[in-house]
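Heads up: the structure comes next, in structure tokens.
As you look at this complex, bear in mind that one protein chain is not there, while each of the others sits in place.
Going by the order they are written in, the chains are A, B and C; count residues from 1 in each one.
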Amino acid sequence: MPDCQSLPIANSFKLTRVGVVGVKKPILVRRGKEDHHLNAEIDVFVDLPSTQRGSHMSRDLEVINEMIDASVRRKVSSLEQLAAGICRELLDRHDYASYAEVLMSADYFLERRPEGGRKSLEPYKLMARARAKRGDGLMKQVGVEVQGMTVCPCAMETALRKMEARTPELRKLAGKVPTISHNQRNRTSLMIEVPEQVDIEADDLISIVESSQSSPTYGVLKREDEANIVIQAHKNPKFVEDVVREILGKLLKKYSKLDDSVRVTVRSESEESIHKHDAFAERITTLGELREL
Amino acid sequence: MPDCQSLPIANSFKLTRVGVVGVKKPILVRRGKEDHHLNAEIDVFVDLPSTQRGSHMSRDLEVINEMIDASVRRKVSSLEQLAAGICRELLDRHDYASYAEVLMSADYFLERRPEGGRKSLEPYKLMARARAKRGDGLMKQVGVEVQGMTVCPCAMETALRKMEARTPELRKLAGKVPTISHNQRNRTSLMIEVPEQVDIEADDLISIVESSQSSPTYGVLKREDEANIVIQAHKNPKFVEDVVREILGKLLKKYSKLDDSVRVTVRSESEESIHKHDAFAERITTLGELREL
Amino acid sequence: MPDCQSLPIANSFKLTRVGVVGVKKPILVRRGKEDHHLNAEIDVFVDLPSTQRGSHMSRDLEVINEMIDASVRRKVSSLEQLAAGICRELLDRHDYASYAEVLMSADYFLERRPEGGRKSLEPYKLMARARAKRGDGLMKQVGVEVQGMTVCPCAMETALRKMEARTPELRKLAGKVPTISHNQRNRTSLMIEVPEQVDIEADDLISIVESSQSSPTYGVLKREDEANIVIQAHKNPKFVEDVVREILGKLLKKYSKLDDSVRVTVRSESEESIHKHDAFAERITTLGELREL
Partner (left out) sequence: MPDCQSLPIANSFKLTRVGVVGVKKPILVRRGKEDHHLNAEIDVFVDLPSTQRGSHMSRDLEVINEMIDASVRRKVSSLEQLAAGICRELLDRHDYASYAEVLMSADYFLERRPEGGRKSLEPYKLMARARAKRGDGLMKQVGVEVQGMTVCPCAMETALRKMEARTPELRKLAGKVPTISHNQRNRTSLMIEVPEQVDIEADDLISIVESSQSSPTYGVLKREDEANIVIQAHKNPKFVEDVVREILGKLLKKYSKLDDSVRVTVRSESEESIHKHDAFAERITTLGELREL
């Protein structure tokens, strides 16, 4: 069979990334004693030199399949460990490539219980990324996306002033009773580089994000629970900017032993209930830059 | 050229609907003195008898193009008028068909101004549907989808009880100051049949929906406006069930002269800020059934 | 705590469906000796009488959670069995309701191997639906969505004529060598009612759909396999109409013992490579109607 991919070519420019996107695979991750059955969506890429017409994309799929099969036998303890393994293998199989990259994401569930309420499995998103330059080590990242609730601190303040102007008695309750505001779903994602020999628990990242929104949200809430969540969230109003900064502060504490070079991205979006568009805040940085504060 | 579509076939079952979906076209609708430039997404279908192997789908596109071209010259005053024209023409061109159906939707903008605030164009969605059985008249519908805000009446009530238990002074303010609750984006759609010789303004439908949510939402809100919207919405808490029922009540008043047979569908979804899933309510009915109440 | 949902109401219209949509839950289905870990997306609804202001939606979530928990202990053998269980329980818990409905869907994987090629897990979609009127039995359906390839029979025929006109030698090869055409991804879904005491295997439905497209598609294809798939698909050109009809024919054979009243929906969409829109064909029917042919 002819090797079309290796034939001489007309516009012999090198390419930054060539690969396959949207590959769906079931994956088994064993975390301590727990098995997590994840349905991952996977993108993989390598670069392509100017001398090579096409990337052998069937190898991308072979690598994905073999590494997932191997993970069942040898136990993979995280999505990012699997991503790193695939990334290394891509460089092995594409000898013309000097760069490889892997992106993975999957729905993920954790048991949660609102104070005094019932246990339920809440959905989250796990993410992993790995990239490697040949002869230059490998960088891997783990990430999570968490849905929660934000209450706007600004509308709360201005609504209070307005209402106090009409109902002066309200002033006596200052600080005792939370004021109305707009609140909404907030989606916040956090990705952090995982250095060699270090293990970062996705569940910890989820806890960091979830505790930095105005309130976590839950599938099952009885009347009593609903009231508690609403009151708690209004005692804890947050801009998207606040959510991102609180997460950054907690990351510094939690990962105080990690190197300055560790990359971090935090992104928060609130689906504003008073607008038809979303509010957005983001920080792309390293632990070192954050420590300089 | 051979006519593959008309060749004899193996499994000669008739088919319910055959056609093309996801056709994008720019459309000009002239409403009074205003021109609306809409980018429509269009699906068209006819049925197929057991004796015909394939539907001539290129005719579907010819009909769409010709009717849109004609609409620029002869002025079309609504999306549903255009849908009806396309539907009739589909039956003409597909002589083997006894049924035709057209679905259209498009982003749409109206100027809105919060009380005391600034004017801005707010986005809505227009929808139209037409279907015809050969020899049996044509049914057309116009619809809108409107984003607004809902405040939960239940969490408001239970949060108040909880807070009153801890802060009895709060009772004196009963009815004067609105209580906190969860609130969120709500998407509500309304479709109504448009009888022959009758004209239903999409803008009226948008007003009916927008006035039935806890509050409309706006692109530009200065601090003062934001406080007003939040206060107003909390004075007007609504379940999705309430939104649908209020719209049904307004439809009965507004369209009191329309026939009992007129079909109506109202659907409301709140993107609950305390949950990761949405709340949903729907009524599919006729004006006649509603009048029986 | 006050029961807001049961308070007297203004626009006391009954509602067709009220519930929650977009609930995500991990589910364990045991099929023979195999465990399938599915991540389901679930919608549940009940109707609401004119006398009831709101549906108790927290009960919807309780029912979902309890039935899923129970399924782990008591073994559920299919998504539709679980949907039916949830549906029955909804009627039990919402005593004001006379109707309940449940929709579920989940990614699903089966091992496939192209002739002479390598094994790989291919992604499919499982669907289930259950609905019940109080005192009137329960209807449940199972469904699948399958991606495959279709080759257009019409373009194949016309391209052949054109090419024969220029290259008369081509005529000698008539029937020996398949002709070029446009081909593309095709998504076809099939839903069928599952009568009491009957078991319908989703894997059988997937096989029926997959064998009715021009060719199945695969994750890993080496050069040799790719050539085989392309040749095989071009020997088996199919309109979306053909795909739907072939499935209908196979359903009649495979389920010859099922009752005439069994409902069937088959829908096929080809993402036409020569157009920016999709081709669509659909049949909504019963086995009885199909048998009348």
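The rule is short, and it goes like this: a contact is a pair of C-beta atoms (placed from the backbone, for glycine too) under 8 Å apart; a residue touches a chain by one contact, two chains touch by 3 or more.
None of the values given here were measured: they were computed from a predicted structure.
Trainee: Among A:Q5, A:S211 or A:Q232, which one is in touch with the chain left out?
Mentor: Candidates A:Q5, A:S211 or A:Q232; residue touching the omitted chain: A:Q5.
Trainee: With the full complex in mind, choose from B:A84, B:M104, B:L221 or B:L290 the residue touching the hidden chain.
Mentor: Residue touching the absent chain, from the options given: B:L221.
Trainee: For the full complex, which residue in A:G117, A:P153 or A:P195 touches the chain that was left out?
Mentor: Considering all chains, including the one not shown, the answer is A:P153.
Trainee: Take the complete complex as the reference. Which residues in chain A touch the chain that isn't displayed?
Mentor: 1-2, 4-5, 9-24, 43, 45, 48, 50, 53-55, 57, 61, 153-154, 157-158, 161, 239-242, 244-246, 248-249, 269, 275-285, 290, 293
Trainee: Can you list where chain B touches the absent chain?
Mentor: Against the left-out chain, chain B lists 1, 23-26, 37, 39, 58, 61-62, 65, 107, 109, 118, 120-121, 123, 219-224, 226-227.
Trainee: Pick out the residues on chain C that sit against the missing chain.
Mentor: 122-123, 147, 149, 152, 154-155, 158-159, 161-163, 167, 169-170, 172-173, 176-185, 215, 217-219, 221, 223-224, 226-231, 233-234, 271-277
The definition used in the following text is that only the chains that are shown with their structure count from here on.
Trainee: From the mean C-alpha coordinate of chain B to that of chain C, what's the distance rounded to whole Å?
Mentor: The mean C-alpha positions of chain B and chain C differ by 27 Å.
Trainee: What is the distance, in whole Å, between the centres of chain A and chain B, each centre taken as the mean of its C-alpha atoms?
Mentor: Roughly 35 Å separates the two chain centres.
Trainee: Listing for chain C: what residues touch at least two other chains?
Mentor: Only 1, 23-24, 61 qualify.
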